[in-house]
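Removed: one protein chain of the complex. Kept in place: all other protein chains.
The chains carry the letters A and B, assigned in the order they are written, with residues numbered from 1 in each.
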Amino acid sequence: MSKEVRHILATRNVSKYFEGVKVLEKVSITIPEGGIIGLIGPNGSGKTTLFNIITGFHVPSEGEVLYRASNEFIRIDGLNPHEIYRLGIVRTFQLPRLFNSLTVIENLLVTPVGQRGESILNAVRRRTWLEEEKNLVKKALSILTMFNKLEIAFKYPAQLSVADIKLVETLRGLMANARLYLLDEPLAGLDFATARTLLNFIKEIRNSYNVTFIIIEHRIDLLMETVDYVYMLHNGRLLASGKPDEVIQNPDVVKAYVGE
Amino acid sequence: MEIYRAILCSYVFSWIYILSSLPLTLSYRTTKVFNFAHPIFITYGAYVVIIVNEVLGREIPLAVAVFLAFVVGGLVSLISHLLVFKPLSYQRVSSNVYMVASMGLWFIYQYVLYIVCQLLTRRYDVNFLSYSTIEYKDVRFLQDVLGLNSMPQYTITATLIGVSVGVALYILFNKTVLGLSLRGIADNASLVAICGVPINRLVNLTWFLVGGITALSGVIWVNFSGSTTPDLGLNIVVDNFAAAFIGGLYSLPITAVASIVLALIENMLLAVLNYYFGVQPTVRIAIVFGIVLAILVARPPMGAGGGLPYRFIKRVSRK
Partner (left out) sequence: MIDITGFLINWLAYFAIYAILAVTLSLESGISGITNFGKVAFFGLGAYLGAIINTYLLLAISGVDIVKAPPYTAEGVIALIEISTLNPALVLGVFTLSILVSFIVTGVFGYLLTYPIIRVGSGFVGFTLLCVGEVLRGIYVNMEFVGGTNGLLGIPQPFIWLGIPMLSGLCYLLLSVTILALIYIVTDRILGSPLGRTLRSIRDDDIAALCLGKDVPKIKSKIFFLTSGFSGVAGTLYACYVSSVNPQMFVTLVTFNVWAMIIIGGSESPIGAIIGALILTLIERILPLIASLNEYLPFTPDYLRPIFIGLIMIIMLIKYPRGLISMKPPKFTKSAVEELMREAS
């Protein structure tokens, strides 16, 4: 990575133990701003745990997580999840956690941060939040239209197919207006066309707003076309990193996936 | 003399609290349901003994009392499960709904008891709404034989019931296949089900045991208290939930220890406060509640009972 690139996130020797079991060991990654970074590895290699640590859901047993908030790096490990969210980092869940009593469109409207209508004093006066809400609704609808899913706007999660639930989980994250998006297996269960549309959408967001993505994925074929750089975890350790084609051809990587 | 009496009270209350708090923890662990009707099992246990005592002409043996209370308490618990909690589980509702339903059950059982007490008071011309101490004739006999007449009967009763239940449960849970299966479903029901164990019957049995054991604390109570009222459960339930909280709604040993500590604090501390400061016993509930609040502030059982797995410790962010 060239020296002029600004980094937005860095983990330094992050380790995590759960009741004596080592889940992550001295993982150090750096994420350039505006990049789309892939995070791959076999199941159980600690990828989701790393996301959990970055977003404050877990506290690292060792190491630190640094984030460029305004113009300086601050430590964000130890902050609470909602505080980290407010700093501009959003994540999606590998097993979707949609809100069951909210319709799809309401789910999509939950994530944008700092909505004026969320304070009590403003909530009771419709005029203060109406405009903002309309714009958000427009945005949500246009995103659904992009995926030809306008018809699910009013459905409840219980009425959706598994693939749609996964898609809504990802789209909900993308509505957030964040600076750093952590997407956990966004392509799982999606058909090829939808997966393509999603990856193009991600690239478009990155190009328009210079925001950063870290994507955990198993569908390596699709992922490699989209990402600029790849990190690979295996048994909690950083096994390889580099440009997509380098990493794919790395014999250790192949061995980790295919087995001895 | 006051101290001696306080010590005896601590002792008997320890057993009463253990017998009513442990099943509460067990109940939550197995069913994940916060059962607000729990205090009723204590009350019904006590009143079964009272009613039979009256019917038998005030000559009830402990063995009969224990048997009947256990069965009635177990049945009430089982019926609550079969008629209310199980149908609710088919609806897949949130845990709040179970709690509200259990509250409804509590009121139904409570007021049915009030009505029964009123009817019986008329019938037997004895005040069932404030019933005096019951003496167990077989315990009396035992006291005579062993020369323990100087001790108040309730200490013997509590010891007999407490120790036998303790031993029985130990054998059940550690030495029998049935007991091991029960422990299994308390922790991971689906895993046990896959092993081919009949889950439904075991869950029913768990509910039955919970109600039955809790009812036994009522059997001790009527031997101790000079005035048993239908509100009995309400007086004890605060301590039950407090002990269960301290145990994180999970650990049985900690719940047991907490029960003993609570009994000690209540009886010894109150004796001191009363003697030196003239503080009234009604302060008891405030003390226990204060303890519960203190625990919630100092060391909340994190994630227990479905709460946020997060204690909000603010770490200062540095470069």
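By our rule, contacts are C-beta pairs under 8 Å (C-beta built on N, C-alpha and C of every residue); 3 or more make two chains touch, one makes a residue touch a chain.
Since we're looking at a predicted model, the values are computed, not measured.
Looking at the complex as a whole, the chain kept out of the display touches A, B.
Of the options A:Ala123, A:Ala193 or A:Val254, the residue whose C-beta touches the omitted chain is A:Ala123. Considering the whole complex, the residue from B:Leu56, B:Leu82 or B:Val97 that touches the absent chain is B:Val97.
For the chain missing from the display, the contacting residue among A:Val137, A:Ile205, A:Met224 or A:Ile248 is A:Val137, taking the whole complex into account. The chain that is not drawn here is touched, among residues A:Thr30, A:Thr111 or A:Thr194, by A:Thr111.
Within the complete assembly, residues 28, 34, 36, 84, 87-88, 91, 93, 95-97, 99-101, 103-105, 107-108, 110-112, 114-115, 118-119, 122, 238, 241, 245, 249, 280, 282-283, 285-286, 289, 292-293, 296-297, 300-312 of chain B touch the chain that is not shown. Not every partner is drawn; the one left out touches chain A at residues 55, 57, 80-82, 85-86, 90-91, 93, 97, 99-103, 105-106, 109-111, 113, 115-120, 122-126, 129-130, 133-134, 137-138, 141, 145, 150, 153-154, 172, 176.
We take it that only the chains that are shown with their structure count from here on.
The distance from the centre of chain A to the centre of chain B, each centre being the mean of the chain's C-alpha atoms, comes to 48 Å.
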